[in-house]
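All protein chains but one are shown at their positions in the complex.
Lettered A, B and C in written order, each chain numbered from 1.
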Amino acid sequence: MLELNDVAVARGGITVLEGVSFHLAAGNALILRGENGIGKTTLLRAIAGLQPTVNGTIQAPEESIAFASHADGIKAQLTVRENLEFWAEVYGNASSDVDAAIQAMNLMELTDRPAAQMSAGQKRRLGLGRLLVTARLIWVLDEPTVSLDRASVALFSDVVRAHLAGGGAALIATHIDLGIEAETLDLTPFKAKADVTADTFDGDYW
Amino acid sequence: MKALLLRDLRLAIRAGGGFGLGLAFFLILATLIPFGVGPQPDVLASIAPGVLWVGALLSCLLSLERIFALDFEDGALDLMASSPLPLEGIVAVKSLAHWLTTGLPLVVAAPLLGLMLNLPSQSYGWLLMSLLIGTPALSVIGAFGAAITVGLKRGGLLISLLVLPLYVPTLIFGADVVRRAGQGLDASVPAFMLAGLTLGAVAIMPFASAAALRAGLKGS
Amino acid sequence: MIDLGKYAADVVLAYCISLGLILGLIGLSIYRAKRMKADLAAAEARIEARQNNGT
């Protein structure tokens, strides 16, 4: 499903991760671990296509990746339903998915409330609801359970399990144990060594 | 694509800040000029075309930063860039939304302000037409400036420095249409130039803006 | 010296402003080049020192 080999990513012109390779098959998840600033977000953005890689290749079927980052792109003035309907239409899905998403993330009683008047946890659930609406197979999630309470984390894990059972895959960067059976990949060994980083500028410099 | 347009329009109306800001600025500018220049009707009549066009241009400039900045801050821009919508399409739709919420109200308000500035009566039609043709170019070029400065600190200051020189040709032809109409000359030549300029800008600028956005998002 | 006629002031002014700007640019560029060269040498010396006793 998702295939990375020998991928290196750079942040601000400096390579932060190199030689990253892994394979993510349908139906299972991969948790990315590593201390802050190692480049988890940079790697996820590269996989989502927002950022070019310094070298190496990322293979994934066309139009199959849905990305969710810290900032969940929720518009404060729009209600829950309007937010979800917008993203449903952007990804070309019917509004029936919207109701399914609202059910799954138990936002039923919030549907007509503008996102401005929602707690961080509820907004987070709306952000994850957006993922359901994209109907995309590979979820690329950056710290999805930030500011979620215990119950919501459990809810989120159920949604991910359902997604995996449905043949989807998930790549999640998180420090919290989600209770999903998934391999974990520690990125520390892939940390770019300080003095030999292949900064495209510096590589052929001296 | 349509969803994005409807969403942006809904946001602009709900937020209310959008077109109200541009319109208010245009009104204030038009009222300030006579205080500075003096109330003599003939003086005002001769500078009215220029004032109206410069006013429209500056009002557009004011609300450019909002085109991408809001979506950039809450991450929506990243999500849209990784969605099936082409970036060029997103930029074109956002420019259209900016034109509808800021450009169009200016076109409607301009004749009223023209009265205040004692604009010669026969040039109102041309004023409306030139603004109608010219403001889309202002929105599309402005969107390019917004795309370049998205995510930069002090982006607002930079936008005016980058975008105003790009507005010069539109301003020259636009104001010229109204001035010639006022003097009873044939204003069709600058009008065609203005139309050509706008069509060219609308066709090309979204690609330049998308390239700038791609570079900008890559960096953040 | 040659007679510049009644426009002497303008000609001299033009030359002074232009040469002033150009020489200023040249001077600034040279100054910046020298300082950058020194900073780079210092940084590399630091790296060198750290590598010798570091690794």
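Keep this in mind: a contact is a pair of C-beta atoms (placed from the backbone, for glycine too) under 8 Å apart; a residue touches a chain by one contact, two chains touch by 3 or more.
Following the convention adopted for this analysis, contacts and distances are computed from a predicted model.
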Review point. Can you tell which of "Arginine N-succinyltransferase", "NADH-quinone oxidoreductase subunit K", "Hydrogenase maturation factor" or "Heme exporter protein C" UniProt lists for the chain that's not drawn?
Key: "Heme exporter protein C"
Check your understanding: Who does the absent chain touch among those shown?
Key -> A, B, C
Point to revise | Option touching the unshown chain, where B:Phe68, B:Trp99 or B:Phe144 are the choices | key: B:Phe144
Point to revise | Identified contact with the non-displayed chain, of B:Leu77, B:Met129 or B:Leu197 | key: B:Leu197
**Study point:** chain A residues that touch the omitted chain in the full complex
**Key:** 12-14, 16, 194-195, 197, 199-202, 204-206
**Study point:** Chain not shown, touching residues in chain C
**Key:** 2, 4-8, 10-11, 13-15, 17-19, 21-22, 24-26, 29-30, 32-33, 36-37, 39-40, 43-44, 46-47
Review point. Please identify, in ascending order, the residues of chain B that touch the omitted chain?
Key: 144, 148-149, 152-155, 158, 161-162, 164-166, 168-169, 172-173, 176, 190, 193, 197, 204-205, 208, 211-212, 214-216, 218-219
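Note that only the chains that are shown with their structure count from here on.
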Practice item. Return the distance between the CA-based centres of chain A and chain C, expressed in whole Å. Key: 50
Revision key, fill the gap. Rounded to the nearest Å, the gap between Cα centres of chain B and chain C is 42
Study note, to complete from the structure: Each of the following residues of chain C touches two or more other chains, namely none
Review point. Touching two or more other chains, which residues of chain B qualify?
Key: none
Practice item. Report the residues of chain B in contact with chain A in the complex, numbered from low to high. Key: 2-4, 7, 10-11, 14-15, 71, 73-85, 217-219
Point to revise | Residues of chain A touching chain B in the complex | key: 12, 45, 48-52, 63, 65-78, 82, 85-87, 89-92, 130, 134
